[in-house]
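The other protein chains are all here in position, but one chain of the complex has been omitted.
So, subunit A:
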Amino acid sequence: MSATAVHSLWTMAGEVTSAAPGDRFTAPTIEYAQLAPVLIVIGAAVLGILVEAFVPRRARYTTQVFLTVVAIAAAFAAVVGLAADGYATKNAQIAAMGAVAVDGPALFLQGTILLVSMVSVFTFAERRLDPASHGNRVDSFAAQAGSVPGSDGEKAAVKAGFTTTEVFPLALFSVAGMLVFPAANDLLTLFIALEVFSLPLYLLCAVARRKRLMSQEAAVKYFLLGAFSSAFLLFGIALLYGYAGTVSYAGIGDVVDGSVQQIDPALAGTMGNDALLLIGAAMILMGLLFKVGAVPFHMWTPDVYQGAPTPVTGFMAAATKVAAFGALLRLLYVVLPGLTWDLRPVMWGVAIVTMLGGAIVAITQTDIKRLLAYSSIAHAGFILAGVIAASPEGISSVLFYLAVYSFVTVGAFAVVTLVRDAGGEATHLSKWAGLGRRSPLTAAVFAVFLLSFAGIPLTSGFSGKFAVFKAAADGGASGLVVVGVISSAIAAFFYIRVIVLMFFSEPKADGPTVAVPSPLTMTTIAVGVAVTLVLGLAPQYFLDLASQAGVFVR
């Protein structure tokens, strides 16, 4: 069976089974131009594998960085081109035989993912933070990921100056999956996209240069739990297929709201069975909530964020969240709008425990990366409040929040990479004491990010939180807003505590130093600060952009 035939199986399973054998095969139409962003990134990723195979080791780093940056830039240009052609608004349509939507939310999220990936890749490529080992500049990644930590093989690889340049194609594959994820318009595409972006992430988590055992432990945990949640997702997809006789979003949506009455004879026993619908929907939701890190599916987050190489953590925390929330939005607004009232209480519960849980547990964290992990859980809760709003304002506020949050997150993790002592990054909070005295600029930048996380006015965090809470309140979820504000108050405590620690504590004698990064990381941090301030002071243009992009195609 050819690939295209498999594809049509996903989307039109019912028709294919009912078609008489011997029918002429009709080639599916693929709108390459509309899929250009994804295709460019996948092409570059494949090229990156070839580079690993054929380009001499010494030239790989430069080649890979160049290839990755160009690919992401080209993909972003393609997204902008599509948006300029009106695909985000009046020309929105569904490409690739119903598999991929090209509409406002998809393009907005793809653009965000690409920009965030770009600045993340800059931190991947940073090679000036660690002292040179054996005359070679090193980055955050293991010399040879396959070697056993502490073994002779590892020492030899370090001495030879190897680095894991495979991280760049891996990141590109992951980005490709993320681009498809919020645009996926049928459940199987959704699942494939999920796996395409998750599997490279598992690998990326495992390749830290320092604390390799911790990194590998994190990767294994992430992989196991990710596989576990994928199983739920897949089971949910199967149940929904049984309920609707199709995996297409629009098709399921039609069955849910009752506009399709005809029963597929092959599914006579199950079709239209609401139990299947509800259980399936809950399971798919669970798969997506795992990805966004909502309580109680969040437990991987702190361990993985802490263990993964910090640039990867930043990338993962920012881009994954954008992609996963995009998919969640599309699922809720396109497939399950008929279930809004059934799912609402459940989503309320999840949002509340996520906001409160993330904020409360963060209070007692002592590691800056774990702290940011719990902060990301609390933020997932805030975004969920906007998702629940079930209104166009809800969509656009979530889009805006995601854009705001992702840049701040990448910037914050980039700052974390700078604060180092002899053992690498000094992530224990006690080591950050007095940082503001020793490195006022770094501490000030980090303080800006923390204030944005806390949602203090004049930072982008405030604009985002305000938009989300306003949409939620207008959507009748005032209770959620109350909880959100309380959680914000709790969260403000630990953000401000870090600021107090940095600026009002005596520096320790053996405290960490702040490494001077290359222009790459500086760009990442500068973009983070710029987005924080611009979207904090004058958010209107971007709010308008998000609200123009806030309509899903069906």
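Definition applied: a residue touches a chain if its C-beta (ideal position, glycine included) is under 8 Å from a C-beta of that chain, and two chains touch if they have at least 3 such contacts; residues count from 1.
Definition applied: contacts and distances are computed from a predicted model.
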Per UniProt record, name of the chain withheld from view ["Alternative cytochrome c oxidase subunit 1", "Trimethylamine-N-oxide reductase", "Succinate dehydrogenase flavoprotein subunit" or "NADH-quinone oxidoreductase subunit L"]
"NADH-quinone oxidoreductase subunit L"
Quick one: which of A:302, A:386, A:464 or A:550 touches the chain that's been left out?
A:302
Which residue from A:158, A:285 or A:471 sits in contact with the chain not drawn here?
A:285
Just to verify: which one of A:251, A:357 or A:511 makes contact with the chain not shown?
A:357
In the full complex, which of A:220, A:263 or A:496 touches the chain missing from this view?
A:220
Please identify, in ascending order, the residues of subunit A that touch the omitted chain?
220-221, 224-225, 228-229, 232, 274-275, 278-279, 281-283, 285-286, 290, 295-297, 299-300, 302-303, 341-343, 345-346, 349-350, 357, 360-365, 490, 493
